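Excluded from the complex is one protein chain; the other protein chains are retained at their positions.
Per-chain numbering from 1; labels A and B assigned in written order.
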Amino acid sequence: MTSRMNDGRSRRRIGVTATTGLLVLGLTACSGTGGASSGLDGDTLTMYTWVGGKADKQQWADYIAGGEQADPSMSVSFSGPPIGDYYTKLPTVMRSNSAPCLVTFQNGRVNPYVEGLEPLDELVQDNKLDLSAYSSAMLEQLSVDDELYALPFNAGPTVILYNKQMFKDAGVAEPTNGWTTDEFIAAAKATTKDGVYGFAIGQGSNPISTLMAADGHPYADEDGPLLDDPNFHDALQLLVDLANVHKVAKPLEAAAGGTFPDIDAFNTGQAAMEMQGLWDLQHAQESLGEENVGIAVIPSENGQSKGFIGGSGFGITKTCGDKQQAFEAIAAMTSKAGLDEVTKSQASVPARLDSLDAWSANVGSPEFTEVIRQMTGDATPSPVPPNQSQLDTLLTQYEVEAFSGQRTVAEVLEQVKAGLAQ
Amino acid sequence: MTFVSIDRAEGEVTGGSVTRPDRPRGRPRRRPLGGPRWVGWAFVLPGLVGLVVFIVVPQLASLVLGFSDSTVLGGTEFTGWENYARLFRDPQFLNSVLVTAIFVLVYVPANIAISLAMAMWLQTRIAGRSWLRVIFLIPALSPMVANAAVFRLLFQQDGAVNQALAAIGLAPIPWLSDGNWALAVVIGVSLWQSFGYNMIVLGAGLDSISPDVIAASRIDGAGRFRRLFSITLPLVSPALFFTTVLTVIGAWSTFAQAYVITGGGPGNSTMTIMLYLYQTAFSNNQLGYASAIATVLFVIIAIFTLFQLWGQKKWVHYD
Partner (left out) sequence: MTDHRLVTPGTRRRHRGRALGFAANTTVAWLFALVFSFPLIWTFFTALKPANEVFGAEIRFIGSKVLWSNFADAWVEVDFGRLLMNSLVVAAVSTLLTLLVATLTAFAFARLRFPGRSAVFVLFIITLTLPSEVAVVPLFLGFDQARLADTWIALIIPGLFGAFGAFLLRQFMLQIPAELEEAARLDGASTWRILVSVIVPLVRPAMSVLAIFSFLGSWNSFLWPLIILNSSDKWTIPIGIAGFTTQTGTQWELLMAACVMTIAPVVIVVAVAQRQLVAAIGAGAFGGR
């Protein structure tokens, strides 16, 4: 008898609590913006970034170690999803109640997220940070409407990575800093043999923007990619021709976003060349042997190649609880001392011009430095449009049809344009 | 999230040696258990509250969000039916409905047919039959992400499948470069992964057919096909109904295979509704629009399910 009464009371209690919870959730589910100040774990700043396997973890650990070298009081922890999911998750994370203080951006993909980012100009002034030491092209890419939103830490231009052994075996001279597109195609043809391709094509907009930049044409403006620009068409057409006409590259196939068939191919010896940011140099050296990897400028029509600067930066979220501390941290991580330290273990090119010497000493050879100097010295300014990630997704999906011959390049660009207009 | 199942909507109990209607028909029957009425509420409350809070409310919220232009980082503004109007003008969305519809129309019958055929085959005398069941079930038990990675490797232009074709003198097929073939690959992977589960359920259904019935029909001179259509299929129809409804719901919500193998490409030939929803919500940051897509998907699934429930009376045979 009594047991039944107890059952009832405890059940009623559960019922009330649950109903209250229901109401709370229901009411709050519709309300607006994210939480109050946060992003700090005690004294440690939290950073949200792309974290896949060991290589990614090592990179961030190195940058943090570099920052601590420059400023021993700095304390930063990091977490995040694999790179394929990073940009899709970033807005939800920034809006959430556990938003971090620091976030990272590649290739200046800052635009879609400025609503959640703290503009840095005031902090720069208050902290008297000298911005002239940083690559101006990078600073531009990390700014929106003349407001700076992130401090750059690496600023690798995209280069051609090539397999020296394959070039030697094919009897092809190594690329010079003035090589033309025709010479590039010839080299690719010579190294395409025995089931190995001369060149590996990457997905998305990067190869196109790089090729366009080499001839001095920006691929986008603040409103969006210049899909109607004949140079855009020609760049994509060149990639398609490399696969279908010159037969020096594997045609692109449908693939999930965030995969890198070109890196896979080059690092496993399936292709003699790839177009990649310098951040991949270390991985390539580990896979193919340090002596075996060479870098070259991007081939251009007239032999006077201009660089396409990519790279990454650290930003501060609007919801960060201690923005001054956050600024000090990113300033430390991008300081000369910090970046010099990083060059001891990471091969990506620092975004500071005064760290290039440390980079040459620790990573590169004189020939590398020459390439870098040309690419960074004479770069085509390339603003990153706000719909960059949609552009990449749509291009990755639709360019496959150009490679399979189902559509012309013009039709593919029309499809991309239609998709972006949504 | 776990599978869902449909049972008889009317809530009747049939079969077995005890038949007990659980809803009063005509004059009220004495309840098997006495006790105050709130006891029933007490027991159902945890499940009910959880259902409402975590399933019903989000669905309703999704419905509401569909009438706004909410973005993840920005605010929310009520926009009425605009999202839905936009949906019906959106070629990407309409295409995704077409792609998913094709997927459903090919995948579901193929799945059921293969599962039933395999279930019947595994009823015959085969050595190591229970081990075979395990083997066919394995793909259903591994994460889609894992399966997809393998299939991408196999179906690449120079992957194992094309090399095997070359070995027997056939031209390579552009599995992942051609829209139609890519959709075929997605359907194929889905079939490979999931028929094992249906096979087990249908096998159990077949097992429950009394051997006497089969023997009697044999004595009566019924041939194999006659037996199949007049005896076996009707008797296994409850199980068929169960698996068909589940499979249709799952097919309309296809996401993981397309996401991990093809990313929706080439072009948008493998862009399912769910994948488009995901991209809209998380790549394009348009939560309101994505919620409208979700509501439309729900309506489509509801229509198909109700249709099947209605059709149940026509072809499902309960003894």
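Of note:
Note that in this section contacts are C-beta pairs under 8 Å (C-beta built on N, C-alpha and C of every residue); 3 or more make two chains touch, one makes a residue touch a chain.
This one's a predicted model, so the numbers in the text were calculated from it and none came from an experiment.
Listed residues A:His283, A:Lys344, A:Arg373 or A:Lys417: the one in touch with the omitted chain is A:His283.
From the set B:Ser62, B:Asn111, B:Ser177 or B:Ser283, the residue in touch with the chain omitted from the display is B:Ser62, counting the whole complex. Only one of B:Val97, B:Val201 or B:Ile261 touches the absent chain when the whole complex is considered: B:Val201.
Taking the complete complex into account, B:Val134 is the one of B:Leu94, B:Ala113, B:Val134 or B:Leu170 that touches the chain left out. For chain A, the list of residues touching the undisplayed chain reads 3-4, 7, 24-25, 28-29, 31, 34-35, 48, 50-56, 79-85, 89, 92-93, 95-98, 106, 194-196, 258-260, 263-265, 267-270, 279-280, 282-283, 287.
Not every partner is drawn; the one left out touches chain B at residues 1-9, 11, 13-16, 18, 20, 22-23, 31-35, 37-41, 43-44, 46-48, 50-51, 54-59, 61-62, 65, 121-128, 130-139, 141-147, 149-151, 153-154, 156, 158-160, 163-164, 167, 192, 200-201, 203-205, 207-208, 211, 214-215, 235-236, 238-239, 241-243, 249-250, 252-253, 255-256, 274, 277-278, 281, 287, 290-291, 294, 297-298, 301-302, 305-306, 318-319.
Basically, only the chains that are shown with their structure count from here on.
We define each chain's centre as the mean of its Cα atoms; on that basis chain A and chain B are separated by 38 Å. By the touch rule above, chain B contacts chain A in their complex via residues 35, 38-39, 42-43, 45-46, 49-50, 52-53, 57-58, 61, 64, 72-76, 90-92, 148, 152, 156-158, 174-179, 182, 259-268, 270-271, 279, 282-285.
On chain A, the positions that touch chain B within their shared complex are 4, 7-8, 11-12, 14-15, 18-19, 21-22, 25-26, 29-30, 32-33, 87-89, 91-92, 94-95, 112-113, 115-116, 250-257, 389-390, 393, 396-398, 400-401, 403-404, 406-407, 415, 418-419, 422.
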